[in-house]
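The complex is shown incomplete by one protein chain, all other protein chains being positioned as in the whole.
Going by the order they are written in, the chains are A and B; count residues from 1 in each one.
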Amino acid sequence: MQSTISYIPLLMTMVFACAVPFILIAADYLLGPKRPDARKQTTYECGFTFEEYEDTYSDRLYVRFITVAMLFILFDVEAIFLFPWAVSFKEFGLEGFIEMLFFAAVLLLGLYYAAKKGVFEWD
Amino acid sequence: MSLEHYISTYVFKTLYLPIMIKVILAVAFPLVVLSAIPILVWMERRGAGLIQDRMGPNRSNIAGYNLLGLLHPLNDAIKMVMKETLTPARAKVLFYYLAPALVVIPAIMAFAVIPVAAPVEIEGVKIPFQVATIDPGLLYIFAISSLGVYGIMMAGWASGNKFSMLGGVRAASQMLSYEVVLGISLVSLFMIYSDCEPAAIVEAQGALMFGFIPKWGIILSPVAFFLFITAAFAECNRTPFDLPEADSEIVAGHHLEYGGMKFAMFMMSEYLSIITMSAIVTTMFFGGYQIPFLPTEKLHYLAGPFISPFLQIGAFSVKTLFFIWLYIWARWTLPRFRYDQVMKLCYLRLFPIALANIFITGLVILFFKL
Partner (left out) sequence: MPMLISSAVFYIFAILSVISAILTVSVSNPVKSAVSMIFCLFCLAIIYFTLGAHFAGIIQILVYAGAIMVLFLFVIMLLEKRNNESFDDIISAPKIISLVLAVILLTALSAALAASTGHSGVFPAAAESFGTLKAVGSSIFKKYIFVFEALSALILVAIAGVTLLSAKNSEGDNK
């Protein structure tokens, strides 16, 4: 199982990558001046005081974004199957081609339906 | 040479030296990529100056030498570290500090599977110029960069500001959507080269077609190139897809409430992902580290194992810098899209085109038995 060992350098890179933000945040914290002030720490809202809209902050529900996230998962699952198919495409030949064509066609049907129903119409 | 000595050198060469090389590579790669960020910042500023017919940064100097403005990034870094550490009153403190770290970590990790030169063998020791050669190859980059979304979402949410929130949500859904296109645009190349390990793909691109055209991805699958570069721009949240930072609508998006080094970390991750995306474009479509018409074996024969890696790293850097320049060029050339246009472009144009590209490539491979 020599192949599993090939991931070890990635793990080392990960350890290094995790160290970088800690060093940076620590440096930022240690070197910068700290003069907290209630007015300085208020939220940047173009001149409004935040009491005015505190409750409306998440009142509007971003359904569109949730829809996008759900659709993304479905198409991502489709994309996942394309990768193992692609690397041995030449081995599968015409048979594999038709199998994937059918799979993709069914999903494109779904995309067409979603588009017709106006999922992508943002107003 | 005594037998003991021979055995100990053998053990050193086959066991310890490869591990040491890997450790050095695992730290050197991220360090080099991180130290390229100031150069990118400089390129962007000077490039903006060039395109807009002005000087660009030129004031910062040491003893009267301004080095064409190269000292400005250094100045910026010092300024960023010395800034006051502010925590907005309405921020969720833990996540507010965690978010920039979560953005930077995947951005640093993603570059690791890209080869910058062909492996060479010096005195029986194989030296690779790639941190890890793993079976999933490029899928690793997609997987790791898909984790970058969390930091941005969390930054938007933890800042306790509605502009940040909107920016974070916009950025997240844009990055998610284009991630699919980013992945499937490369599928046609995986089909052509029957592999998704970048080093193998680069080696395959060294061959020549009809004796004079290099087998580069851009020639074999040009549609994939345009799809990929579009998706890569969107993935880095760069113009014309910089809606998460649309200043006229939502001020600065997810990093609105951040300052000092924490803000710099968002900038760093943006530049890091530009570097990674440009490196992927180079690797997949423009022959990676290959010098045109000079395949690795020939180069090793001509220049020897000591010089040829440097030549190949040079070739790789030149190609990658060109695509980095393309990002900067586009930034000062193209206007910003509207949000609904971004989403429609992804799902209703790029996605079907990418699928069609895959099947047309498949048909061509099947009929011409490539």
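In the analysis below, a residue touches a chain if its C-beta (ideal position, glycine included) is under 8 Å from a C-beta of that chain, and two chains touch if they have at least 3 such contacts.
Here the structure is a predicted model, which is why all the values come from computation and not from measurement.
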Contact residue for the chain not shown (choose from A:23, A:66 or A:94): A:66
Hidden-chain contact residue, picked from the options B:196, B:284, B:299 or B:365: B:196
Hidden partner chain, touching residue among B:131, B:176, B:234 or B:272: B:176
Those residues of chain A which, in the complete complex, touch the missing chain: 1-5, 7-8, 11, 55, 57-59, 61-67, 69-74, 76-78, 80-81, 83-85, 87-88, 91-92, 96, 99, 102-103, 106-107, 109-111, 113-114, 117-119
Sites on chain B contacted by the missing partner chain, in the whole complex: 15, 92, 94-95, 98, 134-136, 139-140, 142-144, 146-147, 149-150, 153-154, 157, 165, 169, 172, 176, 196
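Going forward, only the chains that are shown with their structure count from here on.
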Distance between chain centroids, defined by C-alpha means - chain A, chain B (Å): 17
Residue ranges of chain A in contact with chain B within the complex: 3, 6-10, 12-14, 16-18, 20-22, 24-25, 27-29, 31-36, 38, 40-46, 50, 53, 57-58, 62, 65, 68-69, 71-72, 75-76, 79, 82-83, 86-90, 93-94, 97, 100-101, 104, 108, 111, 114-115, 120-123
Interfacial residue positions of chain B with respect to chain A in the complex: 22-23, 25-27, 29-30, 34, 80-90, 97, 100-101, 104-106, 108-109, 112-113, 131-135, 139-140, 159-163, 165, 169-170, 172-173, 176-177, 179-180, 183-184, 187-188, 190-191, 194-196, 251, 256-257, 260-262, 264-265, 339-340, 343-344, 347-348, 351-352, 355, 358-359, 362-363, 365-366
